[in-house]
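Step one of this worksheet: look at the structure below.
The complex appears here without one of its protein chains, the remainder shown in place.
Chain IDs A, B and C follow the sequence of writing; residue 1 opens each chain.
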Amino acid sequence: MSKIKPPMIILNFKNYSETIGKKGLELAKIAEAVAKEKEAEIIVCPQTADIRLISSNVEIPVFAQHVDSDEPGSHTGNNLMETLLESGAKGSLVNHSEHRLKLADIDFCVTRAKELNLDHIVCTNNISTSKAAAVFSPNFIAVEPPELIGGDISVTTADPDIVSGSVEAVKDIDKDVKVLCGAGVKNGMDVAKSIELGAEGVLLASGIVKAKDKESVIRDLASGL
Amino acid sequence: MSKIKPPMIILNFKNYSETIGKKGLELAKIAEAVAKEKEAEIIVCPQTADIRLISSNVEIPVFAQHVDSDEPGSHTGNNLMETLLESGAKGSLVNHSEHRLKLADIDFCVTRAKELNLDHIVCTNNISTSKAAAVFSPNFIAVEPPELIGGDISVTTADPDIVSGSVEAVKDIDKDVKVLCGAGVKNGMDVAKSIELGAEGVLLASGIVKAKDKESVIRDLASGL
Amino acid sequence: MSKIKPPMIILNFKNYSETIGKKGLELAKIAEAVAKEKEAEIIVCPQTADIRLISSNVEIPVFAQHVDSDEPGSHTGNNLMETLLESGAKGSLVNHSEHRLKLADIDFCVTRAKELNLDHIVCTNNISTSKAAAVFSPNFIAVEPPELIGGDISVTTADPDIVSGSVEAVKDIDKDVKVLCGAGVKNGMDVAKSIELGAEGVLLASGIVKAKDKESVIRDLASGL
Partner (left out) sequence: MSKIKPPMIILNFKNYSETIGKKGLELAKIAEAVAKEKEAEIIVCPQTADIRLISSNVEIPVFAQHVDSDEPGSHTGNNLMETLLESGAKGSLVNHSEHRLKLADIDFCVTRAKELNLDHIVCTNNISTSKAAAVFSPNFIAVEPPELIGGDISVTTADPDIVSGSVEAVKDIDKDVKVLCGAGVKNGMDVAKSIELGAEGVLLASGIVKAKDKESVIRDLASGL
């Protein structure tokens, strides 16, 4: 069973230079401090090579950014679930918009992640793909409308229906699947609005990573939970 | 400048269950012991999530199995060169037969790896792709005839010309590029024969990882250098 | 609205040498003759470059083997729906096991195919991916258990539950989506059994293309409808 307690904030480090190695650890420590202070569930997703460094130095959950649809074997350069777990990851993003998977591979990843007790967040791009992903009964689905990724527009202003519509469509398939808002979240108000619309968390990246005062931004976001 | 001193043995851990986490560290320590005893250049390529664990516990060079053609930025789940270096990797395989790249991406990876001083071994499948890869002047090219990968046939019996032919074709383009034998190497005699044919090292995986007595196999291989 | 009248037999020509150009037309004409004689719905899927030749010379429906998730524009070498339609195709396979698509691209293809009135058969590999694809409400879903593709084992012997289970799972999402049996069908008895299990047709390739007497095989298959 997942030990993650929604509502939550997931921070994707991507490959930004601000998150490599020690800088990534520093950012994770800021997230940990806010998580403790606010009693908020905050999860960090560092680059694969940094998972062990960070998971062994913070107490908040660490997720991978990507996992491949492999069993152990003759595969070179892929991210194996067993290895992610052993390095301290508690979960992984799956099918992120920058690392899309084929349908059969999403099915494989979710099925295997459940067997191995690895939390998993399947990323989707609209209501109908959210609903399709819900068929696999993953822990979480994060809907990322492509037009809002990396931009300055708030999802709750631009397209609130994609959040409420995804929640409704997903729950219609499997009421235990939790929906996250995966783009267009910039501040605590966006977080609060997302949750009001039925989301149980948010996934974001540049809004924190590129911020001058990362701590203030995380604290503001956490205030919206 | 590369600090690798050929001739060398490169051990690709792949995603085999025998190489995950502590087991991978144990295997790397065996390789390190033989390397010291025989004064041999032995390089290990663990899974990305294990690079830091292994690089911080052994003194032999650690390489990644794969690197993506990215600069730092908005990329999720990829292997960034800067992060590999910071996690202790000295180099990476590029274009392994289980993780092929497009032509323009090989060019990007080699160019950027040279800028960042990351050693790199471009894998190829025959004489003509070895020659094409040589145009980019990588540190190393490892030729892996597809019919010999993972099998029990020795390259030096089955197809010695692919080694000598690749060496000749590569040196014809750039005499500083070193050629490795990337498949069909099982024992010290194969290593010795490969070097006799002009190779400056060998790349192997299952022959060691799946061996009952891994130390004996590595010691036997090293005796062929 | 689709003009296809199930139950039906869909014959995928793949890239077999027996189906190129005039040979493919000849095979399509055999299928047409049996279709008329038996009043059976038989659809042929030639290679893209042969669609026009065949669609302008037979009266049975011609489908493409693959379609890309593109609108008209700056895309080179892709199969555009508008062009398939103009060349005489009435439909297309989507996400065939030899040409898999990402989740978001299947969604795009089905949505756009419906807008353009192009019939479409989404291929899947098991019950859960069949159910996920049903969320997009395509015309047809063809379930192809990977272990039966191209083999000699009959799906109705080896794994009848995958047919009945897919039918049930798909109808549970959208009762208008028709399910086809996409592998392990060799003769009329297999066709009859598939239909008994709830399928509204079958998709096959080598069983016909590689047969010495193609006409007998098609006639036998049609007898099972």
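Everything that follows uses one rule, which is that a residue touches a chain if its C-beta (ideal position, glycine included) is under 8 Å from a C-beta of that chain, and two chains touch if they have at least 3 such contacts.
Owing to the predicted nature of the structure, the values given are computational and were not obtained by experimental measurement.
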{"item": "Chains in view that touch the one left out, judged over the entire complex", "value": "B, C"}
{"item": "Of B:Q65, B:N78, B:S92 or B:T124, the one touching the omitted chain in the full complex", "value": "B:T124"}
{"item": "Candidate in contact with the missing chain, chosen from C:E26, C:D70, C:D159 or C:E215", "value": "C:D70"}
{"item": "Listed residues B:A113, B:A132 or B:V217, member touching the removed chain", "value": "B:A132"}
{"item": "Footprint left on subunit B by the chain that the document does not show", "value": "95, 100-104, 106-107, 111, 124-126, 128-129, 131-133, 135-136, 173"}
{"item": "Chain not shown, touching residues in subunit C", "value": "12, 14-17, 20-22, 47-53, 64-66, 70, 72-80, 82-84, 86-87, 89, 93, 96-99, 150, 205-206"}
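Everything below uses one rule, namely that only the chains that are shown with their structure count from here on.
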{"item": "Pairwise touch network: line, ring, star, complete, or other", "value": "line"}
{"item": "Same or different residue numbers at the subunit A/subunit B copy interface, by half rule", "value": "same"}
{"item": "Subunit B and subunit C: spacing of chain centres that average the CA atoms, whole Å", "value": "44"}
{"item": "Subunit A-subunit C separation of Cα centroids, rounded to whole Å", "value": "37"}
{"item": "Multi-partner residues of subunit C (at least 2 other chains)", "value": "none"}
